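Complex shown without one protein chain; remaining protein chains in place.
Let's turn to chain A:
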């Protein structure tokens, strides 16, 4: 039996009932087939509806054959209003209604997208499909095609500009950075070189004579000895005083001491060993020496017979144990050695004969002497003819005494001095130039100044700076040269006085110098410190310069020698032909007359030209009027 609980409505229930009719305990119907049994719960109102049907036993187990039947009403339970008492009517009734589309919520999760970070080794770019990256030709063609593209051109131009800007930025110099930190600040001497006149010492005599020589006192340079003479031939007046003076540099009004020689002194030198002794060479060729402690008269004079025949232009003290040796030079061609203790005769005599024969007639007149105490065996003589003769004192024979000669000047050599720092190089001052020579080069000087407008009359090296030397000119100017600074012009040019300057002497400290003029005025000048302090590297630079110039001259000398050899060999070949032609050479007199004639012709031609020019000018002037 299958039971179904019904609450209110009637439901038909088919149940398999047993074949035997069963009685329903409640309903009165007994043989109601089928009966519907309704299980009852122990509630107040129970109803039981039973439906019973029979089935034959031999039909058990057989499949069910279903067939359609029309509907049959089996039970009809009508409502019982009395039961309504058990219920209450609800009023109002809340009933939610929604008029929407019915939707259902449904969650969906897509498949998780897995991302992974990975590095790629890019091997070859994304070539398009038709280009095989391994084929050179195809890639090149592709590239060329791209390069022809308009877009490419404009893009690259534009990008290129940007890029250039940044590149340049990278290369820009940092203007705020400290450059040259490690370098020392080179102190430039701001001071212009200058020379200041400190004192002027005038010749106290009426008739003015030339201050032909100056000498500083060896001890402290407080005194200056000046030799006065008149070098102009036969212009000596009777009133001219013969005296020379020693001045104290602090007192320019009155000379401290007078020296009274027999004949005016052309040159005068203090003895570097003994500051009281002076030796002087006079106009008449005699040598005399003074002792300042003993008065104005010379202590001793040399005898006339054995002295020079011409004015003694230079006298120098020698280095000797006794400190009494001097030697003198004169234009008579002799160089004489004296011991002042015995002035009656010179101790030695040298005749400046270029042929080395000792012939006085041929001798060159000596105007200047050079002697360096560091090289006591050598000395040099500057001659009137423009030659510098280098001599060796210790030679056995007079012929060997003259070692060599340096030519190159056109006129008398007024000054000759070795460089105190580089004794191999010496300075000569003559005619219109000053030249620096190297001992090894005999053909020409290694350095020279330009040709000046005025004659140079004296010169000297600076005792403190190897590259500085001084020269004085006949127009009264003093030139200070520093060849490390400027080679073409003097570093400083000072007009000392209006008349010609004749003599120059630098003090040992290099700071002061005295120059004597034609009218006997001696000017004491102070040079600016820049010119008398040794600069750094000066020695090295001067050495380098000397070496360089020496080398150059050496090369030139070698070249000249070569050329001369060639010429000689060539001329020897043609000499035989020459002798057949006869003596084509002129004798010296004919040569002179020819030259004179040429000279006068040139002068006349020039004058004529000038006259014509003037006439033309006058004619033009008249025309314009």
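Everything that follows uses one rule, which is that a residue touches a chain if its C-beta (ideal position, glycine included) is under 8 Å from a C-beta of that chain, and two chains touch if they have at least 3 such contacts; residues count from 1.
Methods note: contacts and distances are computed from a predicted model.
Enquirer: Would you kindly match the missing chain to its UniProt protein name, picking from "Dynein light chain roadblock", "U6 snRNA-associated Sm-like protein LSm2", "Flowering locus T" or "GATA amidotransferase"?
Expert: "Dynein light chain roadblock"
Enquirer: Hey, which of A:71, A:95 or A:157 is the one touching the hidden chain?
Expert: Of the candidates A:71, A:95 or A:157, A:157 is in touch with the missing chain.
Enquirer: With the missing chain put back, which residues of chain A would touch it? List them for me.
Expert: 120, 122-128, 142-143, 146-148, 151-153, 155-164, 166-168, 170-171, 173-174
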